[in-house]
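Left out: one protein chain. Kept in place: all the others.
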Amino acid sequence: MAVAVSRRQFLKVGGAAAGTAAGALLGLGVDLRPKQVRAQQLRIKDAQVYPSVCPYCAVGCGTLVHVVNGQIVNIEGNPKSPINKGNLCPKGAATYQLHVNPNRLTKVLYRKPYGTQWEVVDLDWAMDRVAELVKKTRDETFVETLPNGKRVMHTTAIYSLGGATIDNEWNHIHQKLMRGLGIVRIENQARI
Amino acid sequence: MPDSFFTHSPEWRWWIVFYFFIGGIAGGAFALSALLRLFGQPGDRPISRLGYFIAFPGSIISGLLLILDLKRPERFWHMLIQSETFRPAFKWWSPISVGSWGLLAFGFFSFLAFVGALAEIGWLPRGLSGLIQGSLGAVVNVLGGVSGFFLAGYTGVLLSTTNRPLWSDTVWLGLLFLVSGFSTGAALLLLLSWGRNTPTIRWLKELDTWTLVLELVVLVILLASVGTAVLRPVLFNAWGVLLLVGVVLVGILVPILLHFRPVLGRLTVPSAAVLVLVGGFILRVVMLLSSEAV
Amino acid sequence: MAEPMGFFTDTSVCIGCKACEVACKAWNQLPARNGGKVQLSGISYDNTVSLSGIQWRHVKFIEDFAPDRSTGRWLMMSDVCKHCVQAACLEVCPTGAIIRTEFDTVVIQQDVCNGCRACIAACPFGVIEINPETNTAMKCTLCYDRLQAGMVPACAQACPTHSIQFGPISELRQRAQERLEQLHAAGVTQARLYGHDESILGGLNAFYLLLDEPEKYGLPSNPQLPSRNLAPSAALSAAGAVALGLLGLVGLRKQRMDRLAAEERGQGEGSHAG
Partner (left out) sequence: MAENHPVAFRWVAEAKRRGAKLIHVDPRFTRTSAMADLYVPLRSGTDIAFLGGLIRYMIENEKYFKDYVVNYTNAATIIRDDFQDTEDLEGVFSGLKEAPQGTFQKYVYDNATWQYKRTAAWDAAKAREEALKAATFAEMIQKMVPPPAEKDPTLQHPRTVFQIVRRHFSRYTPEMVEQICGTPKELFLRVAEMLAENSGPDKTTTFVYAMGWTQHTYGVQNIGCAALLQLLLGNMGRPGGGILALRGHATIQGSTDVPTLYHSIQGYMAHPDARRAHDTLRDYILTETRPTGYWANLPKFMVSYLKSMYGDAAKPENDFGYDWHPKINGDYSFMASFHAMARGEIKGAFFFGQNPATSINASLIRRALANLDWMVVKDNFEIETAAFWYKSPEVQSGELKPEQIKTEVFLFPSAQVGEIEGTFTNTQRLIQFHEKAADPPGDCRSDTWFTHQLALRLKKLYADSTLPRDEGFKNLTWDYDYEPGKYPTNTRIQGEPDVMKIWREINGFKTDTGELLKGFGDLKDDGSTTCASWIYCGAYPEEGKFLPANRNPDPDDKPGTHLGWGYAWPANRRILYNRASADPNGNPWSERKKLIWWDAGQKKWVGYDVPDFPATKAPDTPAKPGATGLDAHDGKSPFIMMADGKGWLFVPVGLQDGPLPTHYEPMESPVPNLLYPKWQNNPIAKYYEHERNQLATVGDPQFPVVLTTYRLTEHHLAGGMSRWLPWLAELQPELFVEISPELAAEKGIKNLDLVRISSKRGTIVAKALVTPRLRPLTINGKTVHQIGMPWHWGFMGIAVGDVVNDLGAWVADPNVQIHEMKALLVNVEKAQ
């Protein structure tokens, strides 16, 4: 408060000291009216807050996701996190647009063999179809033993790629499903 | 680098160029009419009426141009009335604020004068001619004349009261625009009274010539006051050429020459008037857009 | 009235990550230029190019290398509205849209601004521009809404290296002085503060530690208020108006003299007809 007063005093002194007519005018030209206070609506005032983690690099910055009426309205750094203390990089700061983005897909797209365009298909149908294809390819290419007699119980004709951006829980059940089926070409970003 | 080069352009472009030009003419024309009314002869009246007929539409067009230039034209009234409290908004140290009131005032007086002029020629009840005659007329003319001068000149002051290149690097722009407004106002009056040769016309011609001389002097002082550090990036280019050819040569020197050497016969006066108007327009163009281009 | 608050931007630790730019846009829901589809500027790593109505934080990149690379610096600076104590924009705003808040910051009220752009021309730092979505003048609000809720502005919260520091001005000035002394002691003699005291526009509530001349960072060395020109400019115009009036009067007087002279000569031809 003391500072505020002294700053305004400075202006008065500055105005008077200028001396010349122009200087006096200049001093008066500065708005000396009392500062205005205007209530601002904080858009996350009534939001629910969910602690989260930034999905980009492996630093693991803590974030806070603000939700109003079931919609994500803001994502920012979590000041409590000892990793980032509320800081984010530009990617982390843009996480909101990863969620709320007109370019985002919301339907399953399907392209027939030799097709020339995407079709929107039903999620359940697509899941059933993928399961069928996995079974078909696995059954056609499964190897129990190698010519040298070694038991391998695998297929190398199906390839699964990805995982470094996806939850540990997924990595676990996915590699389990793949290995359970004998699918051994399992890879993710760690190698590239 | 001069300090004015770290700023952003307000993008005051063609709407504003036309506003400054037309406002200048309207203000100048009214001021001339007021002079004729207050200090002239009854014989000066037709020309002064012409001035009123120019001034009022000019003020309307000016207002429209100004509103059109706003990014939120529907909020033009925020210039005059505080939108939160509905009290008048007036900041004497803000040229736009003062200018808005000035334009409003000018519009008001030029409207009165316009009505008075219509009454004088019989299009409206004769009684209304009192608006430009007698003591009421004197009041209208004094206040309207002052606001006309204001309208012609504040536009330059407005530009100087910024931090933009060229504009804020001189304090002579207001004067320049004022003089130019006066000369273009006179030129338009001359143009519209083409073919007549009355003492009023001769007075106008004379006045316009000296105003042009004054304009040239002010322009030179202005450029000198700006300094080469600013002039180099702003005017040492096509804009500068346009200023020299369009304003100094075409808009000032040739009309002055024509005044002393009426080589075009009957066409001399209107030609000179047209050139002055063209020069006045180019002056606004160069002064606004050369800075905008930085 | 709360204590004056502001930013101290220490460019010596700015890593040019642009987190401030995005955090600002995210919080204030500002759009990307042309939906993000823009061209490479070719100005180092700066592709947002300048502050604007939709760019309230802008990181500048200055590559400063000797041709033989014997010396080389890559200067970075996160620019923002200076929230001047003597604010040019506030001064010229005709509608009262621009206000000074209880935090001594300068805010444009979006429901008042009518887009006249006087503030744009007035700002000595090129901070303000029209936001093409709202058609009103916009700039940093120093997160007025967050301040009122006791939160840190979005950019300062995001900044990973404490280049952008937020706090009470008095405290920031002290911190800046200490940092300056630390840098001077470490031999960084070029380091200087900008806007930390009253010498620039009564003090900038967003002030800087720079590692070179202000001009190198695109900052005016001696920014001033536009009103410095108001009085002289208005006075000259008024004088001009008087002069023109007198010129007219002289003409009229001459005319009258001429007419009287003519009448004296007894030549009554009316020249006033029409």
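Letters A, B and C mark the chains as written, and numbering starts fresh at 1 in each.
As a convention for this text, a contact is a pair of C-beta atoms (placed from the backbone, for glycine too) under 8 Å apart; a residue touches a chain by one contact, two chains touch by 3 or more.
Remember, it's a predicted structure, so these values are computed and weren't measured experimentally.
Among the displayed chains, contact with the absent chain in the complete complex occurs for A, C. From the options C:K25, C:K60 or C:R146, the residue with contact to the unseen chain in the full assembly is C:K25.
Residue-wise, the contact with the chain that is not shown comes from C:V13, picked out of C:V13, C:L249 or C:A262. The omitted chain makes contact with chain A at the following residues, 48, 50-62, 65-67, 70-72, 75, 80-85, 87-95, 97-99, 101, 103-118, 123, 126-135, 137, 140-142, 144, 146, 150-154, 156-192.
Chain C residues in contact with the hidden partner, per the touch definition given at the top, are 13, 15-19, 21-22, 25-26, 31-40, 42, 44-45, 47-48, 63, 65, 67, 69, 72-76, 160-162.
In this text, only the chains that are shown with their structure count from here on.
With centres computed as the average of Cα coordinates, no chain lies farther from chain A than B.
Inter-chain spacing, taken between the CA centroids of chain A and chain C, is 34 Å. Annotation: 30 Å between the Cα-based centres of chain B and chain C. One inter-chain figure worth recording: chain A and chain B are separated by 58 Å, centre to centre, where each centre is the mean of the chain's CA atoms. Residues of chain A found to touch two or more other chains are 25, 29. Residue positions 93 of chain B each touch two or more of the other chains. Those residues of chain A that touch chain C in the complex are listed here as 1, 3-4, 7, 10-11, 14, 21-22, 25-26, 29-31, 35-43, 45, 74-77, 79, 84, 86-94, 96-97.
The touching residues of chain C, when paired with chain A in their complex, are 1, 3-4, 17-19, 21-23, 26-27, 85-87, 90-91, 99-102, 104, 107, 109, 144-146, 148-149, 151-152, 154, 157-160, 168-170, 198, 202-203, 225, 227-228, 230-232.
The touching residues of chain B, when paired with chain C in their complex, are 1, 3-12, 31-32, 35-36, 39-43, 46, 69-73, 75-76, 78-79, 82-84, 89, 91, 93-97, 100, 146, 149-150, 153-154, 156-164, 167-168, 171-175, 178-179, 182, 196, 198-199, 202-203, 206-207, 210-211, 214, 218.
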